[in-house]
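Only one structure is covered here, and it is reproduced in the block below.
Apart from one protein chain that is not included, each protein chain of the complex appears where it belongs.
Going by the order they are written in, the chains are A and B; count residues from 1 in each one.
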Amino acid sequence: MNVVSSLAIELRNISKSFGSGESRVFANTDVNLSVRRGSIHAIVGENGAGKSTAMKILFGMQSADSGEVHVFGKSVRWRNPTEAMASGIGMVHQHFMLAGPHTVLENIVLGCENSSAFGILDTKKAASRLRELCERYSMPVDPDRAIEDLPVGVQQRVEILKLLYRDSQVFILDEPTAVLTPQEIEALFSNLRRLRDEGRTILIITHKLKEVLALSDEVTVLRQGKTVGSIQTKQASAELLAEWMVGRKVILDVKSEAESNPGVVRMKVTDLVLDSNHAMLKNVSLEVRAGEIVGVAGVEGNGQSELLRALLDPKNPLSLNSGKVELLGHDVSSWSSSQIRRLQVGFMPEDRHRDGMLLDESVELNILLGLQNHPAFVSEIPGVGGVIRKSALKQALERAWVDYDLRPRQSGIPGRSLSGGNQQKLVIAREFEHHPEFLVATHPTRGVDVGAIEWIHRKLFKARDQGTGILLVSSELDEILSLSDRIIVMFQGAVVAEFSRGNVSAQQLGLAMSGGLKGGHA
Amino acid sequence: MDEMLSLLGSTLRLSAPLIFAAMGGLLSERSGVIHIALEGMMMVGGFAAAVATLSFHSPLVGCAAAVIAGLAFSALYAALVIPFRANQVVAGTAINFLAAGVVPSVSKLLYGNTGSTPSIPLDERLHWAGPVVGAIVLVAGLALLLAKTPVGLWIRFAGEHPHALASAGVNVIRVRFLSVLAAGALAAMGGATLSLSLSSAYSRNMTAARGFMALAALIFGKWKAWPAFAACLLFGFAEALQNRLQGVALPWKPDETIPVQFIQMLPYLVTLVVLAGFVGRSRAPKALGTQF
Partner (left out) sequence: MKLLRSLLALALGLSLGLAVTAMAGENPWHVLQVLIKGAFGTRYDLGMTLFYMTPLLFTGLAVTVAFRAGLFNIGAEGQLTMAALAAAAVGVLFPNVSAGWAWLFAFSAAAFVGGGWAAIAGWLKARRGSHEVISTIMLNFIAASIASYVTLYVLKNPETQSPETLAVGPGYFLPQIPGLGDSPVSGALVCGLLSAAVLSWVFERTRWGFEMKVVGQNESAARMAGISVGRVQILAMTLSGILAAGVALGEVLGSAHRFKLGFSPDYGFIGIAVALLARGSPLAVIPSAFLFGALHKGTADLDIETEHVTRDLTLVIQALIIATVSAEGLWDIWARRRNIKIKQKGAQAHG
């Protein structure tokens, strides 16, 4: 058997660094990877392990400093994705490369359009080709619908169809399951297996070990920019892979030692209604008591963000049409966010970079964010207004270094210079400066290393045990299942199911998340 | 009836420069680049057109000169905001300053004064129908380009989701650069319409914020060709009305006329009101103003 031709992809000693001088970062150091033609190959590793960089090099989005890339036995050196695509490589990015207001068809033909006379787009031909593909792979989608009107699972289907339309032979999928329900994941996997059986090669980047074990034929683990090893999936276990990823033994599921002991109601919402373009809440009612964690499960975009906005800024007619919001015993339905932020409540935002950080400002000012009305940090001087207490900020930063293991321990550095995990630690440290009696934790471990995940989960349990009521919103079902004392499921803006700890499986949750569970409360 | 017809005619004539500039803005902004510098492009276009027409005695050469001048200035703008990643609003303002400084400086060199160019003889001016027809054809052409052609699709993606466009193998930088270049040429044509067709010379600051009105029309028209065209007609109408109202008596005091100052502010007031009244609901291209 010819060894070279049986390999679809081979990376040999790929190295890549960014920046220069002291700030130089080595994203890949001698990364090696061999992917057999017609196999599903998983690449796992923590954030910053170099997975994305390696894939970007493979896809021509970045060029390696040194090393070789071989595709179907040929050495290649691409300058842009176009060249990679011409060789039959296609990529489904974690953040979909789809423009919301444009149609499915427009998104699919982009870059390989056919024109009829006078340079006018030939949509008829393209549409019929697309329909054919939809039928052949049983992935139905309406070519004329706007992307933004489609559920996330269907959007992903469009991404895959995009590659099929170009007849790609190698599919790179970056964290493809992050936004899907268990049922959608199963459907995706069976599609991928089918593509493999047709002889195509699938590369899947993920951090979910269960899925690696369920889907792949082979696994390669990266850590700190280096290849740790490759293994046949049959011979691997979650524990082994996790150890390779982190470099030490890790506890995958943090369990609370104490049973929860719910106390007084800390947050209560009744009949929240919101109806605007792409956002809605349908009669959402929910309460969180002191000392319990209530998990909100649901595919992203089913009202979770709207629920959070209603809690943060109920007065704003854009966040709430009607309904009652109570926090810490106050009826806050007509409060603004600046009033609510004066209460002992904490909000860990959905998206740190977008909602929670001033990337170009110092860590001190990042700590002040949201605490600017807190008497410990700002003295009110009559006739002048609030004056910032710099010494208090410095102390809070030092507390974050010690209590939250925030690194590097350096004052004055910009928020941007912290790693993802440390940015999240800063946000957590800051929100705990409110001494919150009620805390909203949204995707608390998204983009965070495995080691830090464990640590963050412990922090949340500790807060719960000390009497904080926590509303946990997460798209990681495992996180919801292991942390929550109660779980509610949101679908299309409504609460469709509620479960208590231990009384629900991931499958049941998934069914409820896709609206398949009628009749509500279990 | 004649009154109405002549008002309609002057509305069309006065809208033409706005339409050219707004269509330029449409190309640039749909590709993701804010274009505050339309005003400056109109200035250099109007001036270059007047100079070339005076030298070569042909309004067509004048138009060509306007296009070349517009291309030159927009190349500078595109270089600043695309490869050099300058804040688009700030850089646009710089280009407006540059135009406001360069035009009188060159005027001084050529004609010895910084005010108006010499008057263009009547038979060398552009007939009013030219720009009006040209503007309407332009709107139709751009509407078709954006909706129905591959290039239009690329422009729309460059402004909506440039990374999607790049990952489909199209060079976003090139799409944006060319769109900005075309925008400059079109806005300069708008300027040429001012100096060659609507008046008899280029005079200092004759653009009078029309570049900004064109932007307002673009926003009011939700970044779409025909609605933006309609908004330009509205502003053109305000200007036509302004001309018509000069010297008209106050209804309650027949021996006094409406103070000219209040008439003059009419187009600006209309722009302000339109921008305030309706824009909240329109959605800009998602990647407008972002670097790639």
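Note that in this section a contact is a pair of C-beta atoms (placed from the backbone, for glycine too) under 8 Å apart; a residue touches a chain by one contact, two chains touch by 3 or more.
Computed from a predicted structure; not experimentally measured.
*Asks:* Which one, A:M85, A:L320 or A:M357, makes contact with the chain that was left out?
*Replies:* Missing-chain contact among the listed residues: A:M357.
*Asks:* Write down which of A:G386, A:G420, A:G467 or A:G515 is the residue touching the left-out chain.
*Replies:* Among A:G386, A:G420, A:G467 or A:G515, only A:G386 touches the chain that is not shown.
*Asks:* From the list B:G9, B:G101, B:P121 or B:G141, which touches the chain that is not on show?
*Replies:* Considering all chains, including the one not shown, the answer is B:G101.
*Asks:* If I consider the whole complex, including the chain that's not displayed, which of A:D313, A:D449 or A:E476 touches that chain?
*Replies:* Touching the chain that is not displayed is residue A:D313.
*Asks:* For the chain left out of this view, which of A:H41, A:R341 or A:R486 touches it?
*Replies:* Touches the omitted chain: A:R341.
*Asks:* To test your reading of the contact rule: which positions on chain A touch the chain that is missing from view?
*Replies:* Per the touch rule, chain A residues meeting the hidden chain are 20-21, 312-313, 336-342, 347, 349, 354-361, 365, 368-370, 372-373, 378, 384-388, 390.
*Asks:* Provide the residue numbers of chain B that touch the chain removed from this figure.
*Replies:* These residues touch the chain not displayed: 36, 80, 83-87, 89-91, 93-98, 100-102, 104-105, 108-109, 114, 208-209, 212, 215-216, 219, 259, 261-262, 264-265, 268-269, 271-272, 275-277, 279-280.
Please note the rule applied: only the chains that are shown with their structure count from here on.
*Asks:* Between chain A and chain B, what is the gap in Å from one C-alpha centre to the other?
*Replies:* Chain centres of chain A and chain B, defined by C-alpha means, are spaced 44 Å apart.
*Asks:* In their shared complex, at which residues does chain A touch chain B?
*Replies:* Going by the criterion above, the answer is residues 61, 80-82, 85, 91, 93, 97-102, 106-107, 109-113, 115, 119-121.
*Asks:* Note which residues of chain B are touching chain A in the complex, please.
*Replies:* 144, 148-151, 153-154, 156-157, 160-161, 163-170, 283, 286
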